[in-house]
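Other chains dropped; remaining ones untouched in position.
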Amino acid sequence: MENVIGNNLPERLDKIDLHIIEAMRKDGREAFAQIAEQLNVSPGMIRQRYNRLVELGYLKVVAVTNPLMMGKRTMAMIGVRTDGRRLLEVAEHLTKFDEVVYIVVVSGRYDIMIEVFCRDHEDMLKFMTEKLAKVDGVRETESFMHLKIVKEIYF
Amino acid sequence: MENVIGNNLPERLDKIDLHIIEAMRKDGREAFAQIAEQLNVSPGMIRQRYNRLVELGYLKVVAVTNPLMMGKRTMAMIGVRTDGRRLLEVAEHLTKFDEVVYIVVVSGRYDIMIEVFCRDHEDMLKFMTEKLAKVDGVRETESFMHLKIVKEIYF
């Protein structure tokens, strides 16, 4: 299929870049000095590399919260079928809802898959009926309630 | 349903906590001094609060990479049906695969939903046939290829 594709990385990442990425995946606030020491280079170089990776769009460092701790106890994936003429409009509209943390247009049985974080079942039902269903172009939805999150990598 | 539930937050978050969380959602490496200045408190207090939020499990700061830039051009959600007796075992087994960035046990048509990042279609097919399908207890899988990621909040 797409196995003949050329180089789609504007600039190649070297070992130092990859080490920075790995270190920061574990702790996004790891001091540059610490990383520099591990690699035996100067902290200034790490800072420079970090800034370059961020500028080129390889990486960003963000705070990730625990939904349960933040009071979100009812979560779900929802498969959405849309009027195909308004598919992208629907996806765009859904970005506005705070409950929606993930939106992806997909092939297959659904048109859009979203992930939703709500306070409780009542809040989820309110989201479904007062927000999601009211978006023009949404036709059918099928929800998959989270019973247990087993792995979550912030890629 | 669960609307009568009491306080499930071990300690209440105050305005300062929430401000820290918001600031770090935007930039996970925002300097404590900067945040302190915005709130007119001492940087030491922000550091203390940040450490407490991390220790209590409210928050972690991590590097998030752009899958496309990292050479992952074929992504999919995959609904997995399992031998129910081995559902949790399957979920556990799947955590070992690098391609799998998200695993959630769900109610409904599938037992487990996973999100998968691969280099290309060939790599995806290899994952499906040589890894996913070979996990004992996996019965059926249905894949939804990502056509476009429209929103992604690191909650």
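Chains here go by letter, A and B, matching the order in which they are written, and residues are numbered from 1 within each.
We adopt the following convention: a residue touches a chain if its C-beta (ideal position, glycine included) is under 8 Å from a C-beta of that chain, and two chains touch if they have at least 3 such contacts.
Keep in mind that what you see is a predicted model, and the values were worked out from it rather than measured.
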| item | value |
| --- | --- |
| Identical protein chains in the complete assembly, only 2 of which are shown | 8 |
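Please note the rule applied: only the chains that are shown with their structure count from here on.
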| item | value |
| --- | --- |
| Approximate Å spacing (C-alpha centroids) for the pair chain A, chain B | 7 |
| Chain B-facing residues of chain A, complex | 1-3, 5, 8-9, 21, 24-29, 56-74, 76-77, 88, 91-92, 94-95, 100-110, 112-113, 117, 120-122, 142-155 |
